[in-house]
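Showing just some of the chains, left in place.
We just call them A and B in the order they show up, numbering each chain from 1.
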Amino acid sequence: MSGNTFGKLFTVTTFGESHGPALGAVVDGCPPGIALDETDLQRDLDRRRPGTSRHTTQRREPDRVRILSGVFEGVTTGTSIGLLIENTDQRSKDYSQIKDRFRPAHADYTYHHKYGLRDYRGGGRSSARETAMRVAAGGIAKRYLASQGIQVRGYMSQLGPIELAFKSWDAVEDNVFFCADPSRVAELEAYMDQLRRDQDSVGAKITVVADGVPVGLGEPVFDRLDAELAHGLMSINAVKGVEIGAGFSAVSQRGSEHRDEMTPEGFLSNHAGGVLGGISSGQPLIAHLALKPTSSITLPGRSIDIEGNPVEIVTKGRHDPCVGIRATPIAEAMMALTLMDHLLRHRAQNQGVVVSTPQLT
Amino acid sequence: MSGNTFGKLFTVTTFGESHGPALGAVVDGCPPGIALDETDLQRDLDRRRPGTSRHTTQRREPDRVRILSGVFEGVTTGTSIGLLIENTDQRSKDYSQIKDRFRPAHADYTYHHKYGLRDYRGGGRSSARETAMRVAAGGIAKRYLASQGIQVRGYMSQLGPIELAFKSWDAVEDNVFFCADPSRVAELEAYMDQLRRDQDSVGAKITVVADGVPVGLGEPVFDRLDAELAHGLMSINAVKGVEIGAGFSAVSQRGSEHRDEMTPEGFLSNHAGGVLGGISSGQPLIAHLALKPTSSITLPGRSIDIEGNPVEIVTKGRHDPCVGIRATPIAEAMMALTLMDHLLRHRAQNQGVVVSTPQLT
C-alpha cells in the first residue's frame, strides 16, 4: 500500500529508476490458462518506446521485456507474473548541474523534502521511464480483456493549441503522434519542428476509449469505475486533468441535454462516457486527459539550489518536447488495468447474477 | 476493499440508503488525544443539509450526527469512530412510476444489471444522500488538519454558463451558492428561479483549495497526492471531471509558461496546483471539479422499463435543480480525507527525515 501498487485484485507493483540497472513489475491476480508471451507485451512497449522519431527523446532503449514467472508452457498459471526490463542506455554524464539544484516543475524539490535525499540521475523514480512497466503490465490486461471482447484504444485529441478530431482508428498507428486524422499529421510535424527551434515544450490532450465493456463494472461508493480510472490516469506523469464523457462541458449543460435517453434500440447519446452511478453502462467508456508541457527545456529558468540560493537552470540532455506524444499507450494501459481489476471484482461478488432485462448496445 | 471504504491509513467506511433507517460510517486510524464532539461535525453537515433554501431539494433532514465510539471524555482514543445519522424524512410515496423503469442518466439501469435487483426508493445506495457521511467523516479530518495548520475550503466557480471569480473567503458562507463574489449572488438567484420555471437542471464547477499543506505529502508512483485526490473527487455523485492547478489549460501552455519558477522568496506561480511529481510542494493545493446537471427533472424523457419496453419518464419528487450548489462541503470533505490519509502515510515512512534546505512559502 506504499504507493507502488495499482489495483486491488489485479495488482501491478513496480520498481526501478531512470538510470538504475533495470525496471520491474509484479502482476498479481491474473486468471490462469491465458496464452501469453513476451511478444504480446512488446508491441505496446514499442509504441511507447523513445527515440522512434525526431519528435521524442533521443535516448535509445530497446525496452525488451522478460517474463520471469507466472507463465508455464505458454499460458498463465494464476501465480504472480514477474516482468523485467534492463536499462541499456544510461549515459554516464555530468550531473553537477542538477545534483544540488532543483529543476522547476520537476519532482526534484518535493522528493528532496519528502525523503531528505534523491536519486538525481534523470529524475530517478520520478522519471516517466517508470511508465514502461505500466505499459508492459497493461499489455497483460489488454490480452485478457480482448478475450472478453473488450478493446482499449487511445489517440491524441489535441497538441498544444491544435485540436484534433477523431477520424479513424486505422490512422492512429500510421503516425508518431497517435493522431486519428491523417490529414493533420503534416501540420503536427511542422508545429513540433518550430517548437524545437523555440527550445520550448508544449502540452497535449489524449482521449482513451474502451469498447465492448459489459454493463455492471465498478463499485459504489468510493471505488466507482470512473473514480478509479481518474486515479489511474492522474497518476501518469504530467497529467493535470481527467474528464469522463462530457467532462467539464457538462458544467454548462442542462439536464434535458445531458441525460442520455434510452430506447429499446439503445442509448441516444453518451454524455456520461459509459458510466452511470460509477458503474459501466455498456456504452463505450470514454476518458480525456490533459498533459502539461514538460519543463525540461533549454530556455533558462529561475530556481534554487539545496542551500536555497537562487540559480539559473538550463535543462540539457535528451528530453521529449511534448511528453503527450508518447502518452497514448500509457493511458491505454491504465484504462486496461482499471477495467481488468473491476472485471475481477465484479465477478467476485456478482457471479451468477441473472438479469432478464435486455442489455442496451 | 469492496468499494465503500476510502483511504488506506485514515479510512472511512460508509453504509446507508436514501430511504433506509439510517446512514453510518466508521472512521478508522484517527490519531488519539484530539478534542472532538458532535458539534465539530455538525457545522459542515448543516452547510450541506437539504432544504435550506428554495434552490435545493425540499426534503427536510436535520442530519444530526451521533458519535458512537472512539471518543472518550471529549477526546479521540485512537480506536475506530462510529458515526450515525438517522433518516427522518423518508416520505412514504408511490414508487410505481420508477419501480420497474430506469430513470435516464441515473444508476437505476446499471445497479439493476450489476446486482440483479435494486433499492428503488430514492435511488437507494446510489443517492447523493450517502455524501452526508463523507461530510461527517471529513469533519474529523478537517479538525485534525486544522491542528496542523492545514485549512481546506471550497467555493462555486461556475454555475451553468455563469463563471464566478474568486473574491473572498468571507463571502462564501454568506450565500447558499458558496459563491466567493457577493456581487454575483443576485444573478445566481435569478438564474435558478428561471431554471426552475424551465423545469430543467444545470451543471456547476467547484474549486477546492487547501492552504498550509506541508511539502512532502503524496506517494509515488500510483498513490500520488493528485491521483488520490482525483479519485476522491471523482467518486462524488455527478462529478464528470477533475483538474489539478492549470488542469486542461495546460494542454495549450508552453513549458516556459507553465513551469513554476522558484526563487528564495518562493514560487513565482502555481500552475501545478501545489503538486510536483505527485507530492505536495507546500503551495496551496488547488483542484476543480465539474458536476453534471442532474437528470431528475420534470421534462418528459425517453427510457425503457425492466422488460425493455419504451417508456416516458417524468421524475417527480424533491430534487436539486443544481446538485453543484450543495457540493462544496462534500468536495472539501474529500480533499480533507485525502490529505489526512497522506499526512499519516508520510509520517509512517518518513518520520525523522531532516532536511536542511529551507521550504518555500
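Some notes on this structure:
One rule holds for everything that comes next: contacts are C-beta pairs under 8 Å (C-beta built on N, C-alpha and C of every residue); 3 or more make two chains touch, one makes a residue touch a chain.
Bear in mind the structure is a predicted one, so any value in this text is a computation, not a measurement.
This homomeric assembly is drawn with 2 chains in place; in total, the structure file defines 4 copies of the chain.
Rule of thumb we're sticking to: only the chains that are shown with their structure count from here on.
Residues 1-6, 8, 14, 102, 104-107, 109-116, 125-126, 130, 158, 160-161, 198, 200-205, 215-216, 218-224, 226-235, 237, 240-248, 250-264, 268, 271-273, 276-282, 290-297, 299, 301-304, 306-310, 345-346, 349-350, 353-360 of subunit A touch subunit B in their complex.
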